[in-house]
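Data first, discussion second: the structure below is written as structure tokens.
A protein chain is absent from this complex, but the other protein chains hold their places.
Right after this comes subunit A.
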Amino acid sequence: MTAAHSDPIHSQSDHIRRAVSDRAKRPLTVKVMDWVRDRPEGGIAVMFVLVQLCCIIGALLFPESFRYLLPANLSVLLKSIAVPGIMALGVGVLMVAGEYDLSVGAVYSLLSIVCANLANAMLGDIGMDPHSALAPFAAMAVALTLGVAIGLLHAFVTLRFNIPSFITTLGGMLLWKGTTLLVHGASALRFKPTEPFATLFGGGLGIIHASMIWFLAFALLFYFLLHHHRLGNHFYAVGGNRNAAVAIGINPNRTKAIAFAIAGFMAALSGVIAATRVGSIQPGGGLGMELQTIAACVIGGFALNGGRGSILGIVLGTALVFTIQDVLLLLRAPAFYFDMFVGALIVIAVVMNTAIRRGRA
């Protein structure tokens, strides 16, 4: 730049710097209000807090009929959030990269059965004598590796033949569901792993079950991956504008393949953790979870066409959906109310987010 230009230029940078520091000095309440207004997960955070407040007030007013605050209920609630939450983390990361995985429910069932069968075959059942402490870990490692492999297979088919992942993983869902019945049949399967595996994945601290701790640990890990790591940045770029990502030198297929692998890994992990918690596996247990987790992500502010979403959104979305389920159970409402509520919530969440975005554009 020539000297003649340099003065207004410095003032331009200083102007931005001043504006940035002014924004940093906003009072906390203003910051929170702006966050709620600007972020897609902001609206859902407000809704989550309101639902919790209503539940707590209700529980305080009617402690006999609405036992929301009883430790037993809170424990059940946290457990019910954890497993779909773990799965939703993988589904959400893949959605950010602009793809879907409809097969996670089927993969969840298949790989938990694979894990249990392998563990039992290697004397990993607590009832066996002698039994092996390492067997469940080895079985789990196999299941998680298979989860990654299945994710990569979906990625290969989707990216190599350039077809929508919706179709690939819809096919995958039916394929893996069929595979489950082929290798195992429709009967329930016992999974009572040896220690220390049982405590590590099925124990807990007070009312907080181990699955919840794993969920929070992975949420934290994924928070750093998605929001602070270069790879996460590339997920957003590839999902937000594939052509721009290519033009800037990001390999979209490699990036998306990693996201598919993460979704497969998390589906397998959630399956193993759920099996450990329950102690037995129903081959049809994962049915419908793919849509529940996508619903949780959408409610948490994820865009269906990719490039948008946050880990906080996944956590809040899952927590909100399963809080509502818990409340309905406490009110002894028939199960179909849950579907109706979640259905309405999805539509409301997307309407809200679209309105926010249009209002600011």
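The rule is short, and it goes like this: a contact is a pair of C-beta atoms (placed from the backbone, for glycine too) under 8 Å apart; a residue touches a chain by one contact, two chains touch by 3 or more; residues count from 1.
The rule is simple: contacts and distances are computed from a predicted model.
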Assuming one chain is omitted from the figure, identify its UniProt name from "Response regulator receiver domain-containing protein", "Cytochrome C oxidase subunit IV", "Spore coat protein JC" or "ABC transporter ATP-binding protein".
"ABC transporter ATP-binding protein"
Of the residues A:V76, A:I167 or A:V246, I need the one that contacts the missing chain.
A:V246
The one of A:F215, A:Y236, A:F260 or A:F322 in touch with the missing chain is A:Y236
Of A:K79, A:H184 or A:R308, the residue that touches the missing chain is A:R308
Residues on subunit A that touch the omitted chain in the whole complex?
1-2, 5, 8-10, 12-17, 19-20, 23, 224, 228-231, 233-234, 236-237, 239-241, 243-250, 303, 307-308, 357, 360-361
